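My structure is below; once you've seen it, I'll send some questions.
Here the complex is missing a single protein chain, while all its other protein chains stay put.
Letters A and B name the chains as they come in the text, with residue numbers starting at 1 for each one.
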Amino acid sequence: MKRILGAALGILTAIGGFVDIGDLVTNAVVGSRFGLSLVWVVLLGVVGICLFANMSGRVAAVSGRATFEVIRERLGPRAAGANLVASFAINLLTLTAEVGGIALALHLVSSVEPRLWIPVAALAVWLVLWRTKFQIMENVAGLLGLLLIGFAVALFLLGPDWGELVRQVTQPSVPQSESPAVYWFYAIALFGAAMTPYEVFFFSSGAVEEGWKAKDLAQNRVNVLVGFPLGGLLSVAIAATAAVVLLPAGIEVSSLSQIVLPVAAAGGTLLLAAVIIGIFAATFGAALETSLSSGYTLAQFFGWSWGKFRRPARAARFHLTLIVSLVVAVAVLMTSVDPIAVTEMSVVFSAVALPLTYVPILVVANDPEYMGRHVNGRVMNALGGVYLVVIVVAALAAIPLMIATGAGS
Amino acid sequence: MHLVMSQAAERGARVIAGAALALAGLVAVPSCTVPSRQEPGQATAAVRDAVAQATSAVETTRLTLRLFDDDRIPSTVADTALLDQLRVLDEASTALTTLVPPDDASAAHRAASADAVDGAVTSVVDARAWVAREAGGNLSADGGVPTSYDELASDLTDVADGLGQAYAEAGGQ
Partner (left out) sequence: MTRAGRSTRIVDARLHLLSRQVLDDHGEPVAVVDDLELVAPDASQSPAPGSPARIGAVLCGPSLVTRLFGGRPPASRRARIEWDDVERLGTTLELRVRADSLDVGWAERWVRDRMIGRIPGGQHDPEASS
């Protein structure tokens, strides 16, 4: 019984933890402008992240080392250094977006402006990082994040034309009002939002935090293979509600308040409240994960003591990194920059940084010195190779498209 | 040991430097949006974009007010949504006011659109005041605030029509 509960918890946490502010905003924007004609990208991204999370989880469970540590050791300081610069910068950008997202969610339910919520949100994130046990943090954020299922509920309550929705998914096409360049730009943005680089490093460091061993691998695989696709379905539900309510009205999503309107239209204040709590939990959880990721990448590169399972005094530089990252995020947000704009930038740059973060994982998962007999099989390597091509293409196309379309405007 | 490392180190350094430069340049790119002086086609396209933005804001306002009137959203959410749309309208308005039209036709489009957007701003401001009043504020009809949802709705329809006309004149469908 306990094992079933544990398994259920793992899956539920994966679902609830999949969506962050990047997924939320990008899917809503795409739904309001392109309907469901970009859902195939979400599918592509979900398969990709399942693949790489699986690989990095396996590396951690089998070798007892987090992926970034192995990257530094096997690929040397140059590859690891480039990876560190890219990962750390993107992490910081994503963290800024997540903290901004928390403030926006709080602004929705109060008349206090977001700028005043930003320091409060960052402080709350830090307090949880300082005191709370890793497992508890993951479970609470993940389970509350499940409330985002309200978007799926809203979709059903809205009673859309399912046939039309399915047609949009299976026969994707660029809508008349948009240009192909913008379509492909958002395809890349959506891909970057689904395959968040920090997720993989967080996942493998988390595996070390929780002391996974080779026997936990099967459970890890189930969590990932069931949890992430269901999380992907949540993303699609967000896009679908926007497509059903906002697209016909000619509303282009540019704020969090617009994203929740379809939910209110479907289910009133009760459903709205549930979804807002879900948004708060998802962004809060993602803020925890991204700040921990900045700590993990920096500490693992320099060989510092790290980990939430250690007393802060025994992982001092790790915790200092967490604090500094949060302070930087707050500083950026206090300049009154629009958190939604930061979010949109972070997903595009995530796509640009994907090759730097994923190539080393593929290399490391094939290294018998660390993996023993658990190295990648042929199928995994074939899939990994295919994804590598997709990732590199997306990364190379991201910047030119961003310039050509003026960041999608 | 160091000999082999320094070759790869140079490559690595170049990669990092390149990445850093690219990143720095890219942060600047989104802010370099549409230049103020342009071809007539470009100018009209810019006008259309601003009008589309404003139309989106007006429709969002309409939806928000309907949901608020139906008690499907609390006043805080309605207020936040309307405030966000005021910012969107601000952006659209700025895009129009900073545009230097290259010929008379574009100038006419710009002027008509700017008027329509200004009308939209007034409507959304009124809408927000109405929400504040409904939520328990002290504003009365004497403050110039519309008293009923229907009044606001018809107001918004007029504004939307104005925007639609400006959009059509600027060559949109």
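By our rule, a residue touches a chain if its C-beta (ideal position, glycine included) is under 8 Å from a C-beta of that chain, and two chains touch if they have at least 3 such contacts.
Note that the structure is a prediction, hence the values are computed from the model and not measured.
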{"item": "Chain not shown: contacting residue from A:Thr13, A:Ser63 or A:Gln168", "value": "A:Ser63"}
{"item": "Options A:Gly303, A:Gly385 or A:Pro400, residue touching the unrepresented chain", "value": "A:Gly303"}
{"item": "Residue numbers in chain A that touch the chain omitted from display", "value": "63, 65, 69, 72-73, 76-78, 80-81, 130-134, 299, 302-306, 308-314, 316-317, 319-320, 369-370"}
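Criterion: only the chains that are shown with their structure count from here on.
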{"item": "Chain A-facing residues of chain B, complex", "value": "5, 8-9, 11-13, 15-16, 19-20, 22-23, 26-27, 29-30, 33-34, 49, 52-53, 55-56, 59-60, 62-64, 67, 71-74, 76-77, 79-81, 84-85, 87-88"}
{"item": "Residue ranges of chain A touching chain B (in the complex, touch as defined)", "value": "76-79, 81-82, 85-86, 89, 107-111, 245, 249-252, 254-258, 260-261, 264-265, 268-269, 272, 341, 345, 349, 356, 399, 402-403, 406-407, 409"}
